[in-house]
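My questions all concern the structure below.
For this depiction, one protein chain was excluded, whereas all remaining protein chains were kept in their positions.
Letters A and B mark the chains as written, and numbering starts fresh at 1 in each.
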Amino acid sequence: MRYLLEHLAVIFGAATGALAARGKGIDWFGVVVLGLVTAVGGGTLRDVVLDVPVFWVEDHSFLISGIVAVTLTIGMGRFLDPSSRVFLITDAIFLAFVAMVGTQKTFSLHHPGTICVLFGVVTGVAGGIFRDVLLGEIPLVFRPHINLYATAAFLGSLTYLAAATLWPGQPTNLVIGAAVTLILRLAAIRWKLRLPVFHTEEGVA
Amino acid sequence: MRYLLEHLAVIFGAATGALAARGKGIDWFGVVVLGLVTAVGGGTLRDVVLDVPVFWVEDHSFLISGIVAVTLTIGMGRFLDPSSRVFLITDAIFLAFVAMVGTQKTFSLHHPGTICVLFGVVTGVAGGIFRDVLLGEIPLVFRPHINLYATAAFLGSLTYLAAATLWPGQPTNLVIGAAVTLILRLAAIRWKLRLPVFHTEEGVA
Partner (left out) sequence: MRYLLEHLAVIFGAATGALAARGKGIDWFGVVVLGLVTAVGGGTLRDVVLDVPVFWVEDHSFLISGIVAVTLTIGMGRFLDPSSRVFLITDAIFLAFVAMVGTQKTFSLHHPGTICVLFGVVTGVAGGIFRDVLLGEIPLVFRPHINLYATAAFLGSLTYLAAATLWPGQPTNLVIGAAVTLILRLAAIRWKLRLPVFHTEEGVA
């Protein structure tokens, strides 16, 4: 189950990287590099910090998935909605999958709950952060008036942990956690839900 | 002593991250992520490169310190000087503490002096670099006309190494090194001391 989810995370991550590169004059090879960095960046950070073998070095079928996803995205590029909606939905799916994989992998290494949830959030947001920083943009998670981004990953990770404690070893736990993240993020985009921001002297920024 | 200093470094680092996020419309959760990245970013890089267990994975009380510091900074936000002075002083304290922890940890792993000083500087500047890059700003250390930033960390690390060679095992060595970094950086801000910059054809930039 985690294996499947990790492949799906890589595929959606690579697609968001390619979509973000669209219309910026980046050549095909640059788009592949950006897609792969987005897709495996968060997981690489997680594995390096946890000091376990990096997942795509051990099993390079993840790289193939990523490259295929970038190629398909480029191919479908001309048929996609030019608005940012496709990008935001793809990114939400990516966030949900990658946060669950991060939480579950850390949990299976017997780390305490705080660390598991933290790695869920970090793995979830890191790939997108790399993508946005490399394109010279403010990462989605730090963008003004973002609609429950890191928060959605956090609550999804927490839900997974609760489920995994109640029903150990059930593969559906990952599905529940991913669903919580995805529904929260999509609902937040749809109805513009947000957390309060850090006040300035002049009031809310 | 290093344990205490590392906690203080995390606290001041998280505070600078939160202060830097102020007024940018970033939601509370994003501010926590940014504060933690600033606080533990440099130390994470250090531990990963030195191939030792990452400090906050081993002992997650550091994360609690960071989250508490971000929360307090948000809470105190409305009472703080809106100018950048509070930010620069907090950042100077963070620089001093984190550079000392970096130097001392590398030294205690029996690496040669060059590497110890380098890790002092790298750990010192890396957290702030992550913070600034994530907000789409030029990192303090590379900002035009910066007043002795990496230089202060370098001289403080060097001082610590000299002290640790003269008086091995004295916890006050860390205090001396941190004081040198902090005083140099604060004096440089106060009197606008700076190193020469890299010339351009048109003269000094």
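The criterion applied here is as follows: a residue touches a chain if its C-beta (ideal position, glycine included) is under 8 Å from a C-beta of that chain, and two chains touch if they have at least 3 such contacts.
Treat the numbers as computed from the prediction; the structure is a model and nothing was measured.
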Filtering B:Ile67, B:Ile146 or B:Ile189 for touch with the omitted chain leaves B:Ile146
Cross-chain touch to the chain not pictured, restricted to A:Thr44, A:Thr106 or A:Thr181, is A:Thr44
Residue positions on subunit A contacting the omitted chain are 18, 21-34, 36, 44, 48, 51, 53-54, 57, 60, 63-64, 74, 77-78, 82, 133-136
Residues of subunit B touching the missing chain are 48-51, 111-112, 114-115, 118, 121, 125, 129, 133, 136-139, 141-146, 148-151, 154, 194-202, 205
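Definition applied: only the chains that are shown with their structure count from here on.
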Whole-Å distance, C-alpha centre of subunit A to that of subunit B, is 29
